[in-house]
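Notes to accompany the following structure.
Below is a slice of the complex: some chains, not all, each in place.
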Amino acid sequence: MNQETIDRIRRFTEDRDWDQFHSPANLAKSIVIEAAELLECFQWSENDYDIEHVKEELADVLVYSQNLIDKLGVDPDEIVNKKMDQNEAKYPVEKAKGNAAKYDQL
Amino acid sequence: MNQETIDRIRRFTEDRDWDQFHSPANLAKSIVIEAAELLECFQWSENDYDIEHVKEELADVLVYSQNLIDKLGVDPDEIVNKKMDQNEAKYPVEKAKGNAAKYDQL
């Protein structure tokens, strides 16, 4: 997301005085709740989904994720790159290529 | 996230030939699964959590969300701004200020 979008998300919370509800735990709950609404788009069929609905629910996941990033004061690039270091170590290309198995079963 | 981080996420998938597993439905499942691992950091206490573990699980949510953005070929700024239009209409400041009630109960 660009800075303008991030600022809009922050202003939305601020204008409504909602920071008081945004504990990390409440935001973690919110991300799961929205992720499950996203999953609901695929509840009975993997292939026949309403793309507009999918976009809306994915947007909700992104917004609450940004809220949690803000609440924790973390840098998304830093935490993602640190995790990617781990992922690359756990899933070496030569073992994981074309294989969906979990790292402990590679 | 900046472009370099996004490129790293894409390269990780590409190098492992994992695009074949990244159907929108599988990625939606993956986002829920990681979001629930994030929630697990707060399972028995809202306040006493391991921040390093929280960062790792939040990073997983961000990575799979980026995978889904890529798979659907959507623009995150576009979908988030469209959703924020809806959120601002559903939660007018004068009604929602300091109130965590759902829009249909405001």
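Each chain gets a letter, A and B, in the order it is written, and its residues are counted from 1.
We adopt the following convention: contacts are C-beta pairs under 8 Å (C-beta built on N, C-alpha and C of every residue); 3 or more make two chains touch, one makes a residue touch a chain.
The structure displayed is predicted, hence computed values, not measured ones.
Novice: Of the identical chains, 2 are shown; go ahead and state how many the full complex includes.
Specialist: Number of sequence copies in the full complex, not just those placed: 4.
Heads up, the rule we're going with is that only the chains that are shown with their structure count from here on.
Novice: Return the distance between the CA-based centres of subunit A and subunit B, expressed in whole Å.
Specialist: 2
Novice: In the complex, go through subunit A and note every residue touching subunit B.
Specialist: Counting only subunit A, the residues touching subunit B are 1-2, 4-5, 8-9, 12, 15-18, 20-21, 23-26, 28-29, 31-32, 35-36, 38-39, 41-42, 46-47, 49, 51, 54-56, 58-63, 65, 68-69, 72, 74, 76-77, 79-84, 86-88, 91, 93, 96-100.
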